[in-house]
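This is the structure I have questions about; it appears just below.
In this view, the complex is presented without one of its protein chains, the others remaining in place.
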Amino acid sequence: MIRVLIFNEFIEEKTRENVKAVYPNGIHECLREALCEEFEVKTVTQDDENCGITKEVLDNTDVLLWWAHAGHTTVPDEVADLVHDAVLRGMGAIFLHSSHYAKPFKKLMGTSCSLHWREDGDFERVWVINPAHPIAQGIGEYLYIEHEETYGEPFDIPQPDQEVFIGAYEGGEVFRSGCCFLRGNGKVFYFQPGHETFPVYYNEQVRKVLRNAVRWCYNSYRIPEITCPHVTKPQD
Amino acid sequence: MIRVLIFNEFIEEKTRENVKAVYPNGIHECLREALCEEFEVKTVTQDDENCGITKEVLDNTDVLLWWAHAGHTTVPDEVADLVHDAVLRGMGAIFLHSSHYAKPFKKLMGTSCSLHWREDGDFERVWVINPAHPIAQGIGEYLYIEHEETYGEPFDIPQPDQEVFIGAYEGGEVFRSGCCFLRGNGKVFYFQPGHETFPVYYNEQVRKVLRNAVRWCYNSYRIPEITCPHVTKPQD
Amino acid sequence: MIRVLIFNEFIEEKTRENVKAVYPNGIHECLREALCEEFEVKTVTQDDENCGITKEVLDNTDVLLWWAHAGHTTVPDEVADLVHDAVLRGMGAIFLHSSHYAKPFKKLMGTSCSLHWREDGDFERVWVINPAHPIAQGIGEYLYIEHEETYGEPFDIPQPDQEVFIGAYEGGEVFRSGCCFLRGNGKVFYFQPGHETFPVYYNEQVRKVLRNAVRWCYNSYRIPEITCPHVTKPQD
Partner (left out) sequence: MIRVLIFNEFIEEKTRENVKAVYPNGIHECLREALCEEFEVKTVTQDDENCGITKEVLDNTDVLLWWAHAGHTTVPDEVADLVHDAVLRGMGAIFLHSSHYAKPFKKLMGTSCSLHWREDGDFERVWVINPAHPIAQGIGEYLYIEHEETYGEPFDIPQPDQEVFIGAYEGGEVFRSGCCFLRGNGKVFYFQPGHETFPVYYNEQVRKVLRNAVRWCYNSYRIPEITCPHVTKPQD
């Protein structure tokens, strides 16, 4: 059984009424609900010591989900380094919505990951541009999200290894909403939907994408540590 | 001076009143107008023998533009083969709008190049997703096109080597509207705007994109023929 | 169980003594041996009517392997078209060695697929450059092939979606020996080893790569036909 770890900063669900109203137990509990029937799921938050992240925890994680927004800068660099290292050694990672600006995601991309944004609550259609991709299975032509924060291009990421979704917002913007990256021995998926004030993670299509993405990110191959070895001449 | 050849099938401008009204002298003449101040421009149409395309003509062409729609199937395979071969040997090529289904474009892509479409005359915003790209210079955030045929994803192309534009249509669809492909020794640009019943190629932003694209597609490197040579062991 | 179809032209095993000596029953029988414990395997050759390839046959194939050399030009275009269409609809395809010049491979790539070559029987080390890739599992640092025809760069293919192997030959050449391409709804793998006069497909490492590649190419998603549909405005 694939072992999933959900990291949610768990800040605004406690400080903003309109977030608490949507996710009374935190976004992580809603995500857990979406995943727990198929996967073994654990959750950690920024309330946990060191964000609940240690090398041992990650060594026992197949796929990490990351949701963060208000707490990006207070995540210790050491935590970002641990996540970065675990992905390069083979762990899968899914970065959600405002986690485009999370330290470990930026560290994996090598770019600024900046974008344009607007918080109007417009609807979004998340179009499938690659219907054969494992992450798009069962989705149909697009996901429909009733209310979402608008993200706009240019999204400063390296050319994705595979693109799965492009979002179109009521207000007219477009955004590469589902992007796959192969980094080191690990697989990374960025998925744009999930603003904290809208019930996006209750949406059944969104949940299906998350489950598909966990399966896609999973990789049985994992190396214990990254080295830059001195080698001897190959002999046969 | 970069030598440009414009191929336009030149069919519907003679057979459909609403096309003739927009392009009385043919789309090729409008494209010529957009390019002739900066480049040396010639035009050919399907009225010319063998579409006006010979190996010699292409050997004297730096960048070919291709507009076609109603005449795809009546372009001889030999013409498509000549264009394909010239691109692989180093010629640049720009395929416009419905030329996604032109024989030489399909031959270069290796995929079906199919898409979704709807002819409502909705407006389109063609968003720049890569502002540093040479083809996007001087465009700003997006091109605005008052009326355009709607093209929708999935667009069955290989992952582009570089993506420059994503279009968003009034009706809600999205489309990878500006895509760069490196094939053999040549550079290929697909640009979606340009439905025959709307005056898209009079749009100054569109014309700037076309000029940028000609410069980007230009490559001074050209090989005389493609071979698969038997070689001897390297010696130094 | 994944359904594998092996196409081998089966020409030189009957006409050249040094090929017959290595593959007395044909390359296809040797490939079958490598795959039949794990997959359901059928074989066809150019002796079969229409190369044994029909739409129905391909609709019942998950992954096609293709070995060809002397018979490229005598494979009917219709057969190449059927294979091309099946891949774009979701079938996996593995092209082996001299099949870089097979009609369906060239049609999928859109490039000339030309390369440099030399037939010295030098050894080759096929280095794993992407150790986490499913096709490289269990291989170690490289495959060692005692005698192989030398293939050299430039290999005129589009930038692969993923690169798994780079070969280094005794004589000094290098070659992108294991390349993955996503085309339409299908997955394509090109694997360079397998010259007909050397017992390459008896090599256990090579056989492991082939089995890995079959699993990687498999895709449960398949569409019945390729269309370019007229659509109506999205409604929710």
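Observations on the model:
Chains: A, B and C, in written order; residue numbering restarts at 1 for each.
The working rule: a contact is a pair of C-beta atoms (placed from the backbone, for glycine too) under 8 Å apart; a residue touches a chain by one contact, two chains touch by 3 or more.
Keep in mind that what you see is a predicted model, and the values were worked out from it rather than measured.
Counted over the whole complex, the shown chains touched by the missing one are A, B, C. The chain that is not drawn here is touched, among residues A:N60, A:S114 or A:S220, by A:S114.
For chain B, the residues touching the chain absent from view are 90, 123, 125, 131-132, 137, 141-142, 144, 161-162, 182, 184-186, 219, 221, 223, 234, 236.
By the touch definition given at the top, chain A reaches the unshown chain through residues 84, 88, 101, 107-112, 114-118, 120, 152, 156, 158-159, 161, 171-173, 181-184, 226-234. Contacts to the hidden chain, counted on chain C, fall at residues 125, 127-131, 152-155, 159, 162-163, 166-168, 172-174, 176.
We adopt the following convention: only the chains that are shown with their structure count from here on.
Averaging C-alpha coordinates per chain and comparing to chain B, the farthest chain turns out to be A. Our note on geometry: chain A versus chain B, Cα centroid distance of 37 Å, whole angstroms. Averaging Cα coordinates per chain places chain B and chain C 32 Å apart.
Each of residues 152, 159, 172-173 in chain B touches at least two other chains.
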